[in-house]
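Excluded from the complex is one protein chain; the other protein chains are retained at their positions.
Each chain carries a letter (A, B and C) given by its place in the written order, and its residues are counted from 1.
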Amino acid sequence: MLDFFLGHYAYWFTVILLCIGVYGILFKKNLIKKTIGLAILQISVVLYFVSIASKWDATVPVLNPDFPADQVANYLNPLPHTLMLTAIVVGVATLGVAFTLLLAIYNRYETLDEEELIEKLQ
Amino acid sequence: MFAGILIFAASDLPYRGDPDNLMHAEESITGTTVKGNYFIKNAYRDTRTPNMVTVVLGDYRSIDTFGEQVVIYTAGLITLLVLRKTRRRRA
Amino acid sequence: MIWELELIIYIFLALSAVVALEVKDLLVAVVMMTIFSFLMALLFVAMGAIDVGFTEAVIGAGVTGILFVVVVFQTSRKSND
Partner (left out) sequence: MRRQFQSPIVLLGARLLSPYIMVFGWYVIIHGHYSPGGGFQGGALLAASVLLIRVAGGRRVARLQIQEFATTPLAVIGVVIYFATGLVAMAMGGYFLDYSALPIPGMEPEWLRYTGILIIEVGIGLAVMAILVMIYDNMVRGEDYA
């Protein structure tokens, strides 16, 4: 039972974070709140990829002469780390694009609330 | 309910941190080789660099990294173009 | 991996995410978002992904915080929900 819990609690908390992000996107009216929800959802996906790359009793993927590289159980898997490293940097660039669109909307309609925005659009 | 379905699905995933997982195996179930172990074994021998993440980022998957760099460059140009146009209309 | 430490960090992560979405003042939400990023970087380092943790600590806490603050200062600070 404890073994089952230790093997799966990381996945459960990742699912909870993802649901918080989806809730923020769907049910919040302010556009900045929606952007915060988007960031939380993105980071939760990154967390899932990092957590499946982990091994018990393994060191970080920097070569150490004390641990031979022939036994692959000594080191973590470096491939998901690399993919998520680029995903975070691209994420902040696309977040900048989202902020740009927010500023453009505010310059034209003087509001960021969703319902007021729909009223002004009609 | 959405969370319940996802948690039930996540309970069927393999145990976290087990070195015998399918992801860390030598061969996948379709018969092809998994590249993660190849990176661990050959990174220092190929490039004399101890940090494996740097080797995978800069050497083995360098065309991927070039694509990422073009993407962030495009994002910077989008901010330049969009904000310049809206500010000029307002003024 | 030390699983007790990770469990505590996970609980604080969920708490800070909920507070960042529910608070009315947007500047407080931005500060809670920065705390969320720092805890996430700590969790990445605890899992052994030091490069990802470094990137998250620099970008998620530094640059994203500055951009959020600029947007909040240029628009309104109050939120209706």
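Throughout what follows, a residue touches a chain if its C-beta (ideal position, glycine included) is under 8 Å from a C-beta of that chain, and two chains touch if they have at least 3 such contacts.
This one's a predicted model, so the numbers in the text were calculated from it and none came from an experiment.
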{"item": "Partners of the unshown chain among those that are drawn", "value": "A, B, C"}
{"item": "On subunit A, residues whose C-beta touches the chain left out of the figure", "value": "60, 62, 85-86, 88-89, 92-93, 96, 99-100, 103"}
{"item": "Touch residues of subunit C, complete complex, unshown partner", "value": "50-51, 54-55, 58-59, 62-63, 66-67, 70-71, 73-74"}
{"item": "Residues from subunit B at the interface with the omitted partner, ascending", "value": "45-51, 53-55, 57-59, 62-63, 65-66, 69-70, 72-73, 75-76, 79-80, 83-84, 87"}
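Throughout what follows, only the chains that are shown with their structure count from here on.
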{"item": "Length of the line joining the C-alpha centres of subunit B and subunit C, rounded to whole Å", "value": "21"}
{"item": "Junction residues of subunit C, two or more chains touched", "value": "1, 51"}
{"item": "Touching two or more other chains - residues of subunit A", "value": "6, 10, 16, 51, 53-54, 56, 58, 61-62, 81, 85, 89, 96, 103"}
{"item": "Subunit C partner contacts - residues on subunit A that touch it in the complex", "value": "6, 9-10, 13, 16-17, 20-21, 23-24, 28-30, 32-33, 36-37, 39-40, 43, 46-47, 50-51, 53-54, 56, 58-62, 76, 81, 84-85, 88-89, 92, 95-96, 99, 102-103, 106, 111-113"}
{"item": "Subunit B - residues contacting subunit A, complex", "value": "2-3, 6-7, 10-11, 13-19, 23-24, 35-37, 39-41, 43-44, 50-53, 56-57, 61, 64-65, 68, 71-72, 75-76, 78-79, 82-83, 86-87, 90"}
{"item": "For the subunit C and subunit A complex, residues of the former touching the latter", "value": "1, 3, 6-7, 10, 13-14, 17-18, 20-21, 26, 29, 33, 36-37, 40, 43-44, 47-52, 55-56, 59-60, 63-64, 67-68, 70-72, 74-76, 79-81"}
